[in-house]
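Apart from one protein chain that is not included, each protein chain of the complex appears where it belongs.
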Amino acid sequence: MSTSFSLYIPRESGMHRLHPLTKLALVAFCLVLGLFLPGVWLTYLAFMLLIVPLAAWAGVLPSFLRAVFKTALPVVISVFLVQGLFWPGGTPILHLGPLSLKQEGLQFAIRSAGRFITVVSSFLLLTFTTRPDGLMLALSQRGFPNSIAYIMLATMQIVPRFQTKANTILDAQRSRGLETEGNLLVRLRALLPLVQPLLLGSIIDIEERAIALEVRAFGRPGPKTSLLVLHDTPAQRVLRWLLLLAMLAVIGWRLYLAIAPRLAA
Amino acid sequence: MERLRRDFSTITLVMIPVAIAINIAIGQLIYTLKVPLYLDSIGTIFVAAVAGPLAGMLTGALTNLVWGLSGINSFYTAFWITGAVIGLVAGLFSRFGWFKVWWRAIIAGVITGLIAALISAPILTYVNGGVTGSGTDVITAVFRNAGLGILPSAFAQGVSSDPLDKAISFFIVWGVIRALPLRFLDRFSRAEDIR
Partner (left out) sequence: MIRLGDVTYFYPRATTPALAGVTLEIPTGQFCAVIGANGAGKSTLCYTLAGFVPHFYRGKLSGGVEVAGVDVPASSLAQLAGHVGLVFANPFNQITGARFSVREEIAFGLENMGVPLEEMATRVEDILGFAGLRDLAERSPFALSGGQQQRLAIASVLVMRPPVIVLDEPTSQLDPIGSREVFAVLRDLAATDAATVVLAEQKLEWVAVFADRVIVLHEGRIVADGLPGDVLASADLAQYGLQPTRYTQAARAAQAAGFRADRDDLPVTLEEAVEFFR
């Protein structure tokens, strides 16, 4: 799996052994919590009490937290700086030279950061615990188009190769004197001799790959079987339905909170 | 209907992963070169031009989903809508022959960029707290300081980068289409629209 474009870590954990759709349902539930929980602090609770324990159960906690930190940090810093310091007409609570930290901005930043961290960590939870091919198979078995499943899996395996190709072309152009440091215009001009070979070089590949797929009966209509076997349990099926209901409940609650004041008025 | 079926031939299906890979490879290369652009939709725009708006939509949306779910840039996942819209709009422009002439392609790019900024702004506002975590947030700060709301500021930030980014991307795709051998273009359902 190391040659594919994914941070997936295979482990022998209970979480990993779950059916892909169960994991998807869990992640979707975390996502809904992140997006729809009201207030400022509830998303942090969701993160600490649901997402982190799931990651720990999956045995991926250190890498997971590192990835969450790495992804969330730029946005979190930015939201505190931009919305905290530049909230128009806000109540200043701290003065930093010509700027001041506003209370409304701070509150907004805390709420946004909580939401962002929860959303991002939900996606990462899926990435770290779910085999892409298992997930695609589970979806295909329930009517998801085979062609889209193929596209996603093939992309994951092809991306590293294209990254290498892009770097190779870059090095080759550099050794031919292409300037890649310096001012913006220089760097921009470095682009064209990079993009063209990358695109044009893929053309013949595309034709042959299409032929190879046809040879392997990819265009054949009718039901397909699978060498990979997924294991599901009745308990997980029930859990998935419960999670779906819970998601709807959270969304409903949030809608209610948004609409109710208007109804009362 | 016939065109729809031809739009999604096996060759289109094979081209989409390649286009997505090109999106991601170039996008990450641009980041390494520290050029303040994205250039992560060139593959999407190309597919939209040669295989139509629906194929373009699929390419755009899946780029964000694969890139996001790979874990490398997981917040891109939420912007699948923007990716899909870029593919859709580029495909529509192509349908009306805007890829035939270089300056029309650039105008199409600018308009697509504006639409992309428009679609991204609400997502940025709701999920990201109105910021991107990159240098363009300075622009957001300026507009916030001037009294603009979070959503309009996020949109202003988008307008400062997206139209230029898409204009350049459309131009590059126009260039590539011109350099392609005719017999390759013939395979695609939209060949008459683009050359």
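Brief remarks follow.
First chain written, first letter: the chains are A and B, and each begins at residue 1.
Just so it is clear, contacts are C-beta pairs under 8 Å (C-beta built on N, C-alpha and C of every residue); 3 or more make two chains touch, one makes a residue touch a chain.
These figures come from a predicted structure and were not determined experimentally.
By the touch rule given at the top, the unshown chain touches A, B in the complete complex. From the options A:R66, A:R161 or A:R237, the residue with contact to the chain not on display is A:R161. Checked against the full complex, the one of A:A172, A:L228 or A:L242 touching the unshown chain is A:L228. The omitted chain makes contact with subunit B at the following residues, 17, 182-183, 186. The chain not shown here touches subunit A at positions 1-4, 133, 149-150, 153-155, 157-158, 161, 205, 208-229.
As a convention for this text, only the chains that are shown with their structure count from here on.
In whole angstrom, the spacing between the mean C-alpha positions of subunit A and subunit B is 18. Remark: subunit B residues 8-11, 13-18, 20-22, 24-26, 28-30, 33-37, 39, 42, 46, 58, 62, 65-66, 68-75, 77-78, 126-134, 137, 140-141, 144-148, 150, 172, 175-176, 179-181, 184, 187 touch subunit A in the complex. Considering their complex, residues 5-8, 35, 67, 71, 73-75, 77-79, 81-83, 85-89, 108-109, 111-113, 115-116, 119-120, 123-124, 126-128, 132, 147-148, 150-152, 154-156, 158-159, 161-163, 165-167, 170, 180, 184, 187-188, 190-192, 194-196, 198-200, 202-203, 205-207, 209-210, 213-214, 218-219 of subunit A touch subunit B.
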